[in-house]
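The block that comes next holds chain A.
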Amino acid sequence: MKKEVVPVGELLERVQDYLEQGYTFPVVHTAVDHGESLELIYVLRDLENPGREERILSVQISSDNPTLPSLTPLIPGLIFQEREVYDLFGVTYQGHPDLRRLLLPDDFSGHPLRKHYTATEGGIVG
Partner candidate 1 sequence: MIAERDSITQEELVLNLGPQHPSTHGVFRMVLDLRGETIVGVTPHMGYLHRGFEKLAERRTAVQYQPYPDRWDYLAAMFDEMAYIGAGEALIGIEVPPRAEWLRGIVMELNRLSSHLLWLGTFLLDVGALSPFLYTFREREMILDLLMELTGARLTYSYLRFGGLAHDAEDLWLKKVKAGVRYFRRRFREYRDLIDENEIFRRRVQNIGVIDRDRAIRYGLSGPMARASGVAWDLRRGRPYGIYRQVEVPVITREKGDTWSRYEVRMDEMEASLGLLDVFLDSVEAGPVMAKVPKNIKFPDGETYFSVEGPRGELGVYLVGDGTAHAKRMKIRPPSLFNLQALSHLLVGHMVSDAVAILGSVDIVLGEVDR
Partner candidate 2 sequence: MKTLVIATVVGMVIPGIAAFLLWYERRLLARLQVRMGPNRVGPQGLWQSLADIIKLLSKEDTVPAGVNPWLFKLAPVMAFLPVFMAFAALPELDPKLNIGILYLTAVLSLSALSFLAAGMGSHSKYALLGGFRATAQMVSYEVPLTLALLGPAMAAGSLNLNVMAWWQQHHLPYILTQPLGAIGFFVAAMAEAHRPPFDLAEAESELVAGYHVEYSGVRFALFVVSEYAHLLLLCWLMAVIYLGGGPAWLVALKIMAMVSVIIWLRATMPRIRADQLMALGWKVLIPLTSLNLLWIAAWNL
């Protein structure tokens, strides 16, 4: 499947474009930890035209203090997915209306899906 690499600065504009073209259905959004950088993946689909393939966007941000703009004002269907990435990867989404943990307890410390997060960091010996 073809990914399109999008620089952070152009993300909002590119998504807006695709929305206008009809790719209004949020399929999935997640992050991949590459060590020094985090790759944010967005998959959008046009339900009215099954013949069109999904648009897969890839945004690289630094894994040190990762932030990027939230897409929820444009796509409300990403509200939980962004919270999930915040919860498990520690990515801050600017402009998200309710950015708090989704799956882990509110007072949990750490972001488990990061590669450097192991059982020992979580406090469990082994």
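Candidates were picked such that all candidates are chains of the complex that A comes from, given by their letters.
Following the convention adopted for this analysis, a residue touches a chain if its C-beta (ideal position, glycine included) is under 8 Å from a C-beta of that chain, and two chains touch if they have at least 3 such contacts; residues count from 1.
For clarity, every value in this text was computed on a predicted model and none was experimentally measured.
Every option in 1 or 2 comes from this complex, but the candidate touching chain A is 1. Against candidate 1, the residues of chain A that register as touching in their complex are 1, 3, 24-28, 30, 32-33, 41, 43, 47, 50, 54, 56, 75-81, 88, 101-105, 112-113.
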